[in-house]
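The structure under discussion appears below in the form of structure tokens.
Removed from the display is one protein chain of the complex; every other protein chain stays in position.
Our next item is chain A:
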Amino acid sequence: MPSSFLFGINSEGRVHTLSTTGTGWRELPYGGQEFKKLTAVPHFLWALGGDYQIYVYVHGLDVPIRVREETYENERWLPIEGFSSRLLPTDRFHFSNADGTVDRSIDKIRLPSMAWQWEGDWRKELTLDGQPLDHDGWAYAVDFPSTFYPKKQWSSCVRRRLWVRFRKYSAMNSWCAIAPLHKDATNEPFIDVSIGGQNIPGADPGTLMVWGVTSHNRVMIRSGVCTSFPEGSRWTAIPTPEGCEVLQLNVGPTGLVWAALLDGRALVRVGVSRECLQGTSWVDVKPPSDGLKIIQLSVGTNAVWAITQDKHVWFRKEVNGMATMCESLCTGSGWVEMFGRMAQISVAANNQIFAVGADDRLAYYRFGVTEEDRTGKKWRALKAPMQVSRASSSASFGSDRLHRSFNNLQSRPSSMIEQHVTSINGEHSHSAPTAAAASLPAGDLGARYETQPRHPRAWSPVHSAGSVVATEARPDTDGSVWSVGESSSCIFAEDEELGWAEFEASWSWIEAGACTVDPSPPLPNWFGDSSGCGSSSSLDVDAPWRQSILRELRRRTPPDDQFAHYERPGEAAASWVHKGEARVQRGGDAGSWIDCLLELEWVQEGSLGNTGSIMCTGSLTILNADGASTLHIVSLNDITCVQMCSDPGTPRLAIHVPRYHTPVIRLAFNSDALLEEWQAHFSTTCGKLRGTTEKSSDESVWAATTYGDIFVWDPTRMEANQLREDECYVQKFDLTGKESPFKVALHVGCCPGTVITFTGCIGDEAERIGINLEAPPTYKPKHKTFTELENTCLHLNPRFKDECVVRNSMIEGEWMSEETEGGNPFVRGQEFNLRIETSEDAFLIFVNEDKFCLYRHRLPPESACFLSFWGKLKPFKVVIKSPRIILDMLNLYWRQLGGHLRRVESCKVGVTWGIGYDHTPWVYTGGWGGGFLGTLDSHNVHPMTDSQDFRVYENQRWNPVTGYTSAGLPTDRYMWSDATGKLKRTRDQVKLLSSRWQWVSDWMVDFHVPGGADKEGWQYAVDFPASFHANKQFTDYVRRRRWYRRCAIATTGPWQELGHTKLLEVTLEPVEDYEDTVISVWAIASGGAAMVRVGVSKCNPMGHVWEHVNTDQPLNSISCSPYTQVWAIGKKGCAYVRIGITKEKLEGEKWVAVEPPNGGQLKQVSVNKAGIWAVDLHGRLHVRKEVSEKFPEGTHWQTILPDPTILNSAPNTRGFKHVSVGENQVWIVTDGGTIARREGICKTNPAGVSWDIGIPGFFQYVSIKAFS
């Protein structure tokens, strides 16, 4: 679990943080302002200052808050002037939003508050849906509410272009004051503030709720607060019932608000929903007993805790924050008194409780709070030590981040225009309804107010004394920073160098709203010496007694050489048989299932001693139900992959034996437990046979399936097992007994250096024989099918009648010119030995060890994929020697590792990252096992979770009598269906895939669908297979809405969670050629922003921190290799190249757009030494052509359509889904789940010629970057 923060205010009003991964409190940089109360959600901290003003502090975001402001410039064509900004009166504004309804004049678009800064000036957007625009960014249309096109036509009467400008929240990591309600800040100050609402069901992502209480006991709500607008726009008063004077309030994560009243009662806000975030009405709740006043309340997701006047703690029974519409679930059913006297209490989003003791002022954590027992067991004091120094600048947020903000300050241009705009802003005071200025910087508010007109620069929070940066940059403003160390180095000092003291300070406030502590062990190391067992502290490691024990233990080890011949006691069970029942599918993919018996036999011979060698074999026998006859016998050596292929509720395994008559054996089991047991048996036995029981090598190829399972293939194991003769890989085929004609597959083509030796005997009555090196056929699309045109690299055709050997090539079905010189060394009725050596420019042909002739290449020899022969001859043997490893896609052994991921990406030094279905990034720990293997045969595994949504569509049709109903026309789709409408889906029939999954939500209407939705989630359209929009129009006859239900999986695997920032894609590339080099890591955050991870290397695979890289368009896909070459794909299908990347500046300088292929929107790109390859939305593959040193980005795209070998590789295959490019290889995944390798890639033909198809294994992602 990534770290999160607990916040506290000490008796001096200073804010401190305690990280769940840290052990000590750190002071937040002091900005000259003391605080009274804190309230937090992750990354957003709000506080009530000592001056009774409200402050906001944004921290720990990897991606800066950037907002893209857009305005469309509209023009109409007039007969004389041409296009002009004079529009018709009925037209839209000259500058407007996209649909023309709002005036968006450039001078009216201003920064919302002082905390924002513009990034650059207004710019024209020069692409339309990914296609480049000429004419200065203009797009043309017939009339305004119409479709715009990039080209001007005779009928184009209007045009428009898009101006964009980014603004950025620049007050990150600093306190920023919220404008007071009145011009005189002392008029109606605040007495409480609370933030929450980050988990309101169905609300827009990023929604936050901020409530406040003024000194006049008025309740205020801050409107517009969200993660992209941290400070919100204005305060709005919420009326409270007569006679209710609010003293304190608290907002829960689900938007539930409880308020404590002056008279001791509580008020609960009911009716909070996504449409009405502020709720609809108040309900009052009595205090625990008469005369006992509630003075403080805290709300979690499913818990409300209160403190009464006498410092007693109370728990409210049966509160359910998820049901905010239900009054009784919001208010709960009664108070329960808890043990302990507390001054203040704070409930975290996961219902964990923290409090400040009433008498000792210590911070307490409530032990044992679980889903079942929300009240917990006992209070336990936090004994985390506190940093004494007040400098504390590095805080828990890391000194490097601080460092960077300092750099930003220096590098940022301080434009005068910005100053101007912001000051106008201040005067116009649009933020507060009661005529106040925009957000103020922190600091002594009154004084600041007076000085600001004279020093407009001080207005910027970044420059003000209240910010982090200022604290460092201006030592004179806060002497305390320098008072301890007296040297500037103390600010960036490492933890160890700072003075530490045992915790003694007293707390006045604890805030847990941003803190996630999992109640199951291990708990954070916060409880000092007494946590766990006293011995666990790191101090033990250096203790002399421990050193002595370790030394003594090592000394007693008997010397190896003396006792090397001693036998080991041996394993307990060397050979065994495991039996069970299952069902097996007969025949092909649609066959029926019959009961069967499984017998897995493992035979191990020899002993484990140092001298003895072990011979292992194993076999799987599948018998029919009565055990009388055998259905399949499989040698475990021939199994290349064992995969889960369950349907919900029916656990199934697919056993891939590609060389067998039935290449995939599917087994169904009665329970998930049985399935996992067999999976574990197969995995351990096959793993032992293949020598893959421990960590896979760094060169491994990683893949993920549509089930989220992770597979890895280790090429070094194949390399180790392949025959070698003098630097060459050798493959031998014994063909005795085989009949001509026959074909032998050449898996790596005839790259230069390849030697093929073919021996056989020619028949007595042979007339002509043929020996060919065939290339894959060319497929020409013809109507809806393909014509197949043959290609042959070398046709060797001895003709005994003519006493010659004809050599020729066939290109696309046409024979070229023949070569016949040299007579005929082949003799009828005699054995022959034919050797074909491939050189750069020709085949050298030897017959019976004598050089016969030379045949110049007419087709690239790399494209040869079969050796075939025909005619009257008896083959003996074929030996293929290749300088490259002979890779047969069907023979790859895919080993499963634990975990659940959607993508997994590796690089040459073996650093591997994964991304879950919920976009959480995970880093490979170097371990193995987990998942179905449990704790056995596992190493370095961690718990892992992932979540997925089930979605169904509810469809309705309009009829004149009853309006929209679920009665459709007979021709309509199912009224409950999937997105395509072809499959029936009902909500109550959904089953989870396996027992590892469980529901984490109920069925909910999805309001965040592409195209938008109305208040009830409906989308409208003219008819069913049409595009849906949010607003009902006159011609709409049908509507639909999407329901979703979330489920989560809990498993284990060798993966460690990286951090908070969710990712879409990641790519890793070592910068230099040694083991522990810096690795350049590019990623796309879930919003589409590009980021670079700093500090990733083999010994620190997680790196330190994300560095944001600006992009104009949100991105979808990114790929980097070598580190100087980075390509990305925008959300609209356009490609971008990053230029200016150097070793010192891995993030490069700027993006350059590359036009997408004609009519294709790209969705994924992969680049490496083997070229620049991309997949588009229609499942086609594109490769960049004419890539040269001068033009590293190439000149145009060549399209590769899915040919019949791809289309027939697995059922339901329509095209390509994913491509991964290595140093000399290109692998793809089809949408049918097959991995295939491109064959015949060479310098002259970088696009290759054909595909080597692997097993149909439900794959959806592959990464071959580590494999060379």
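In this text, a contact is a pair of C-beta atoms (placed from the backbone, for glycine too) under 8 Å apart; a residue touches a chain by one contact, two chains touch by 3 or more; residues count from 1.
Basically, contacts and distances are computed from a predicted model.
Between the listed names "Autophagy protein 5", "Putative catabolite repression protein creC", "Osteoclastogenesis associated transmembrane protein 1" or "Exoribonuclease phosphorolytic domain-containing protein", the UniProt record for the complex's undisplayed chain reads "Autophagy protein 5".
Contact with the chain that does not appear here is found for just one residue of A:546, A:659, A:984 or A:1196, A:546. Between the chain not shown and the residues A:554, A:1145 or A:1190, the one that touches is A:554. If you put the hidden chain back, the residue from A:83, A:149, A:367 or A:660 that touches it is A:367. Touching the chain that is not shown, out of A:567, A:581, A:725 or A:1075: A:567 (per the contact rule at the top).
One chain is missing from the display, and on chain A it is touched by residues 367-368, 377-378, 380, 521, 530-536, 540-541, 544-546, 548-550, 552-558, 562-563, 565-572, 935-936, 938-939.
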